[in-house]
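One chain of protein is taken out of this complex; the other chains stay put.
To keep things simple, chains are lettered A, B and C as they appear, and every chain counts its residues starting from 1.
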Amino acid sequence: MDWRKHVRTALDGRHPGLGHRVELGLHALILYSALSMGVETLPHLPGWAQTALSVSEAAVVAVFTLEYLLRLATAPAPGAYARSFFGIVDLLAIAPFYLGLVFIGFGLDLRAGRALRVLRLVRLLKLARYTSAVDRLIAAWRAVKEEVVVFGMAAIIVLYVCALVIWQFEHDAQPEAFGSVFDAMWWAAVTLTTVGYGDVTPVTAVGRIFTVLMLFVALGIIAIPTGLVASALSAIRQKEASAAAEDREAGRRPATAARD
Amino acid sequence: MDWRKHVRTALDGRHPGLGHRVELGLHALILYSALSMGVETLPHLPGWAQTALSVSEAAVVAVFTLEYLLRLATAPAPGAYARSFFGIVDLLAIAPFYLGLVFIGFGLDLRAGRALRVLRLVRLLKLARYTSAVDRLIAAWRAVKEEVVVFGMAAIIVLYVCALVIWQFEHDAQPEAFGSVFDAMWWAAVTLTTVGYGDVTPVTAVGRIFTVLMLFVALGIIAIPTGLVASALSAIRQKEASAAAEDREAGRRPATAARD
Amino acid sequence: MDWRKHVRTALDGRHPGLGHRVELGLHALILYSALSMGVETLPHLPGWAQTALSVSEAAVVAVFTLEYLLRLATAPAPGAYARSFFGIVDLLAIAPFYLGLVFIGFGLDLRAGRALRVLRLVRLLKLARYTSAVDRLIAAWRAVKEEVVVFGMAAIIVLYVCALVIWQFEHDAQPEAFGSVFDAMWWAAVTLTTVGYGDVTPVTAVGRIFTVLMLFVALGIIAIPTGLVASALSAIRQKEASAAAEDREAGRRPATAARD
Partner (left out) sequence: MDWRKHVRTALDGRHPGLGHRVELGLHALILYSALSMGVETLPHLPGWAQTALSVSEAAVVAVFTLEYLLRLATAPAPGAYARSFFGIVDLLAIAPFYLGLVFIGFGLDLRAGRALRVLRLVRLLKLARYTSAVDRLIAAWRAVKEEVVVFGMAAIIVLYVCALVIWQFEHDAQPEAFGSVFDAMWWAAVTLTTVGYGDVTPVTAVGRIFTVLMLFVALGIIAIPTGLVASALSAIRQKEASAAAEDREAGRRPATAARD
């Protein structure tokens, strides 16, 4: 076994000697990195804590950069890895840090820095690499993609139409809360998802009648996509379960082991 | 190929030379028309913008009127088209504009104008013409129509009964919020759909006990129709998928192509 | 055909000459009676309207009393009718009026009168007599009764436990809103059904952490019964549909006609 295979199997948790140790270490680093973003938000952080967070962030990025370079160097086809879903995720996990350095070099930190900090959360997608449930979710998504897209577009149109209608009814009574169709869309989204904060509510009789009609007709359009994904997901699970049962009867290894 | 067939296939996006260009242009016009209705709601619009919106609205209606007349002239059976679902939609998409002109001619603009503006949103239904998901939704609707109508009527009765009962309990404690059964129906609809704005809530002990009982018993009656439509929809999707698979095996064109 | 059969078929909408006329008249009377209860709640009703409502209520009760007596007299087995579900409903639809008269005779109108007025809503159940969807709902209920009862009891226990726990955490911080476990149960019911009025919310850190955990664990227990009823209902619908298809193939009358 040459060094490339050693490195690749170590990173993927299938090394004969190291086993899952390197993989688990990387996962721990991802979780630490996400938690440290939460700690950063705490008010009244002392100066030494802010320094510690900055230093540890640099260390985390250094490790992830090393991981990215090693994956690139040891992949059978480096170009294919770089263009794959997880290749892009691995790059996005470190890119914000280096972009931030560039921005500081040019003296433009403020707004862009905030967006870059949020982008660091992409790292959490690295956790999805070895979960078979993610494969199943992707298969379910493929089965119902067309419907969900149609219903998603229908949901946006319903939202926009409801917002335009309620604006006609409520704008005169509440010029603040229903200032333009964009304010009305906030109300429509909060209502149609049944969140119902209550910060914006219709007060006119005709606005309330329209809201009740809207809820009864439009709730279905919002709720159906979820039902479609769930039923597709359980259909895939049943198919996998019966395939695994057939494999067991035939004396072969189960289908899920075929990924190694 | 005579000019009628040229026009008809161009409008439907199946013209050998023009392809989807005319169809996509009409779709773009529909979306522009809907978005301009949203822009109209923005406060402090300058005068030139209002003029531009009025002029572009007239241009959009001119194009849709031309489309309607061409469809009428080129349909194999003009009467059948005029009475079909999309024939009526095409008419309703332009009618509000001409009605508005009539109203202005008679000097009665105010209230009716607002209702007419909302009616212009019917144009968005024109987008549904070529979506196979709409066919599927209609098939699912036909399969569960009877149940959904019964449950819909049951939902209205449940709403009305809950409103009458809560009014008896809360009217004395909150004569403003629970003024009549219509105010109570607003509360009942917002509560049973689990939106729960919180603008109207029961405060008496007996009113709260009734609310809890109502939620546990009546939520099902509201939630079941959505479940029925979703399960009918996935049943139809499976049936279509297996029919398409059979077609592929038999070497024929898929069933969805039979619509051309 | 003797007069008993004439009357019975007329009431059930299967009379050869009258058809659905008597049945539809009774349905109209039920709906009028329910709507007049709503009109009664309107504030500032003039005296003549209140008199008209009282008189029409007496007339409605007279018709329903006649219907009850006729059904009793023409039923093949009067005792079985009187003890059947719809026999009891028919009696409850008229009983509140006569009980009210008795109460007025004894001079005790106030509280009891309010409860009696609510009881009049039982009349709406008379509408369910000829709906096949009601039969299906009853069949679905029988299939999942045991589970729904277990989950219903589990839901009550979950509600009570959550209320007791949140009371321990929030009572000191909000002695008004979380006065006793009964106030806490109001909060728990409004939260677990995701209505979330916002009139009572936890403010302590530990109370909020418990709320989040509760929502993620306990929402399932509340949501599952609805899913069970919906899936049982669609299973019954499919069974009926295939039975009807078999009947059509065999050249017999459909199964739903067997109820006559």
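Methods note: a residue touches a chain if its C-beta (ideal position, glycine included) is under 8 Å from a C-beta of that chain, and two chains touch if they have at least 3 such contacts.
Bear in mind the structure is a predicted one, so any value in this text is a computation, not a measurement.
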Per the touch definition above, residue among C:Asp2, C:Glu146 or C:Glu249 touching the missing chain: C:Glu146
If I consider the whole complex, including the chain that's not displayed, which of C:Phe97, C:Trp167 or C:Trp186 touches that chain? C:Trp167
Over the whole complex, note the residues of chain B touching the chain we left out. 194-198
Could you list which residues of chain C touch the chain missing from the display? 144, 146-147, 150-151, 157, 160-161, 163-165, 167-168, 171, 175, 179-182, 184, 191, 194-198, 201, 205, 208, 211-212, 215-216, 219-220, 223-224, 227-228, 231-232
Note that chain A touches the absent chain at residues 34, 37-38, 41-43, 114, 117-118, 121, 124, 127, 131, 133-134, 136, 152, 155, 182, 185-186, 189-190, 193-199, 225-227, 229-231, 233-234, 237
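Keep this in mind: only the chains that are shown with their structure count from here on.
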Between chain B and chain C, how many degrees of rotation does a Cα superposition need? Round to steps of 5. 90
Quick check on chain A against chain B: do more than half of the interface residue numbers occur in both copies, making it same, or fewer, making it different? different
Could you state the distance in Å from the CA-based centre of chain A to that of chain C? 44
Chain centres from averaged Cα atoms put chain A and chain B apart, in whole Å, by 31
In chain C, what residues contact two or more other chains? 194-198
